[in-house]
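One protein chain is absent from this view; the other protein chains keep their places.
The block that comes next holds subunit A.
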Amino acid sequence: MTATGSSTLPGLLPDLEVIRKDFPILSRRLADDRPLVYLDSANTSQKPQCVIDAMVDHLERHNANVARAMHQLGAESSEAFEAARDKVAAFLNAPSRDEVIFTKNASEALNLVANTLAWARGPLEVAEGDRVVITQMEHHSNIVPWQLLTQRTGADLRWFGLTDDGQLDLSDIDELITERTKVVSLTWVSNMLGTINPVAEIARRAHEVGAIVVVDASQAAPQLPVDVQASGADVVVFTGHKVTGPTGIGVLWGKRELLDQLPPFLGGGEMIETVTMERSTYAGIPHKFEAGTPPIVEAVGLGAAVDYLGAIGLDNIHRHEQAITGYLLEGLATVPGVTVLGPLDPTLRGGAVSFEVDGVHPHDVSQLLDSFGIAVRAGHHCAKPAHKRFGVQSSTRASSYLYTTPAEVDAFVEGIIATQKYFKVA
């Protein structure tokens, strides 16, 4: 396969072939010697050599527990772990490194917020009669924790609906965001529809009534510059494995005033100041929310990942994603029987494109594409309510990233046409 189209598409990363060489997996041949066309990056991204090397180097040379080992390796490991926190703080433009909490993934970060808001006493407490507002395009990870919170406390769960073209329907914002609203939690970029939401505008409205704004940046952090200060949010979460980092690590950024007031989430080692048999006092942030041995190697890998993305530049990555996504949408538009779910304007969306193929179930689409070496996702992508909104049970999703080439998009579109032929629907 040649990336001939790459020179003709404005906005592509200029060193695309060099970038691809950073990702060893992209040179893999699959069964029957097919080259891999990886279009499942919204599910998890591939990892560059520098991330792999940073983790291997840590394990080979610096491995020790953090904070509690009084020896040289312990100091090196602690330093590497805390350096990763600095890198993530810079990546997010966080005002303070202490506001960066390492979690297991985005899901744990969202559960941390939802649980501690239920346990809080005083003005932050979410209690009976209070309201939590989410949206119909959330990943299950930003729905279920809020259902649990509202069910346990007797608070009321409400949500923004969606317009037919896959945007948030903000027409009832005044009814949803009221004096009773304590939390507004929404995704920055939808993992199903690709929609980019007006986070700052919603945050401004939520703050007028004193609500806390939680933003799920799991799909935004990989492909947009995420500046937590400009976002207007009180809490921003993302997951390491989608930003070219490893699995097993996520990030919660929160404003200090808020995190200081929230009670601990998990109890254990490292999150305490002092412990007696009767009671304990807690460490300050970030350690208050990091009970037990943290994902040390994973943090080191994540630090290398955000450095890698930073060196390429999130603005450049965003332009690349828009160029590739526009090209992919154009390609799909040429295939009769294919319907894209979500905005059709590439400037309004991220790089995840969900679609239906008339007469062929998404499972069968992805099976056929897999037989050509093309990896996509089929199913509800952990966004069942959003699928239901569009009257579909499931969809196929192609999601690009900084290493995706126009030639891969061509192969994908040809694969869809071949799929239709195989199932005799075209």
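The working rule: a contact is a pair of C-beta atoms (placed from the backbone, for glycine too) under 8 Å apart; a residue touches a chain by one contact, two chains touch by 3 or more; residues count from 1.
One rule holds in what follows: contacts and distances are computed from a predicted model.
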Self-check item: Options "Nitrogen fixation NifU-like protein", "CDGSH iron-sulfur domain-containing protein", "Peptide/nickel transport system ATP-binding protein" or "Xanthine dehydrogenase family protein subunit M": UniProt name of the undisplayed chain
Solution: "Nitrogen fixation NifU-like protein"
Quiz item: Looking at A:119, A:282, A:390 or A:422, which makes contact with the chain not pictured?
Solution: A:422
Self-check item: Residue, one of A:166, A:194 or A:362, that touches the chain absent here
Solution: A:362
Quiz prompt | Residue touching the undisplayed chain, where the options are A:93, A:247, A:261 or A:394 | solution = A:394
Exercise. Tell me where the left-out chain touches subunit A, residue by residue.
Key: 31-32, 361-364, 367-368, 371, 378-380, 384, 387-388, 393-394, 422-423
